[in-house]
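Yeah, one chain of the complex is gone here, protein chain that is, but the others are all in their spots.
What follows is chain A.
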Amino acid sequence: MTALPDVGPLLQRMGQELTAWLDRTQRTDPAIVGIHTGGVWIAEQLRDQWLPNAPLGTLDIAFYRDDFAQIGLQQGVRPSELPFSVDDRHLVLVDDVLMTGRTIRAALNELFDYGRPASVTLVTLVDIEARQLPIRADILGASLALPPGQRVKLAGPDPLHLTLINVAQP
């Protein structure tokens, strides 16, 4: 059984690293963008505790997925909301679980349909080391090596905690 880390301490460290990273790279006045649903929860917490002045946006990447031709449209699509101009803005893109990297690819494409950001910093809570695209988090909570057939999911929003789920193996 894989031991899962507590979300609270991970968020604490991620917040410290994120603010240090933004200082070091001189990315001032950032905006935070959470990917539905888990990424939005993480983004809210980071904003509340570490970047209280940053505006918060949400993305639903359903219209940008690369598997529409295989699995069709997801049910329960929510509108994306970016209540600020993306142009020349430093963006902090937040997701809960980094797996293949395809969600982040879709999110980047969607962000660029809103405008041309000055930079995008990727923050994820966990990376389960199943990368299929050259995409890595700039700020990462924890890396988890999972046995085949297992994935991890963020449950929440109160309290936020990680749970293991079993998936059917092909």
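As a convention for this text, a contact is a pair of C-beta atoms (placed from the backbone, for glycine too) under 8 Å apart; a residue touches a chain by one contact, two chains touch by 3 or more; residues count from 1.
Please note the rule applied: contacts and distances are computed from a predicted model.
Chemist: Missing chain, UniProt name, options "ABC transporter permease", "Cell division protein FtsW", "MoxR-like ATPase" or "Aspartate carbamoyltransferase": which is it?
Modeler: Result for the unshown chain: "Aspartate carbamoyltransferase".
Chemist: For the chain that's not shown, point to the residue among A:Glu44, A:Asp60, A:Asp95 or A:Asp127 touching it.
Modeler: Considering all chains, including the one not shown, the answer is A:Asp60.
Chemist: With the full complex in mind, choose from A:Gly76, A:Pro134 or A:Pro147 the residue touching the hidden chain.
Modeler: Looking across A:Gly76, A:Pro134 or A:Pro147, the contact with the absent chain belongs to A:Gly76.
Chemist: Can you list, in ascending order, the chain A residues touching the missing chain?
Modeler: Residues of chain A in touch with the missing chain: 60, 62-64, 68-73, 75-81, 109-110, 113-115.
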